[in-house]
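First the structure, which I've put down as structure tokens, then a few questions once you've had a look.
A selection of the complex's chains, in situ.
Chain naming follows the written order as A and B, and within any one chain the residues start at number 1.
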Amino acid sequence: MKIGTVTGSVWSSRKATCLMGQTFLVVDTPEGEVVAADQVGAGTGDRVLLVTGTVASRFCMEAPVDAAVVAILDNNGMKKP
Amino acid sequence: MKIGTVTGSVWSSRKATCLMGQTFLVVDTPEGEVVAADQVGAGTGDRVLLVTGTVASRFCMEAPVDAAVVAILDNNGMKKP
């Protein structure tokens, strides 16, 4: 998984039927901008955990997405000893 | 998913039989040029949402592709607060 920060969302009125009902967040990561389905109700500014690839499409939900936000990190969510 | 812009299409008269019937768009992304199956009727200049990897081949359609255009973003499709 990757750690990123939510910077906004995208909206489309012309999309594949199978994508209906998904909320898509824009997440800024060290590897660039990713658009991800929201599974946890994240909002702009949240630091989140991002799952990418096939795994994003078949756990928790069944959806035709290659990226999903699966957790919001706590303020002290990264602990380095 | 990634956000990109359609710059054209590719055409081939010699292709694997299993690819017949697909329209292939050239999409410019921050990570470079990707050729993707069109699922939404996108055209040159459209800003689109791109799904890559296995997911592209088995939702909405069954096709041997590793990238698909699944949505056309509205003019104000990216909302940053």
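The criterion applied here is as follows: a residue touches a chain if its C-beta (ideal position, glycine included) is under 8 Å from a C-beta of that chain, and two chains touch if they have at least 3 such contacts.
This structure is a prediction, so every number in the text was calculated from the model and none was measured.
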Assembly copy number, counted for this structure file with 2 shown: 5
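Here is the rule we use: only the chains that are shown with their structure count from here on.
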Gap in Å, rounded to a whole number, between the CA centres of subunit B and subunit A: 20
For the subunit A and subunit B complex, residues of the former touching the latter: 7-19, 24, 26, 32-36, 44, 53-54, 56-57, 63-67
Footprint of subunit A on subunit B - complex, ascending: 1-3, 30-31, 39-41, 49, 51-56, 58-60, 70-74, 76-81
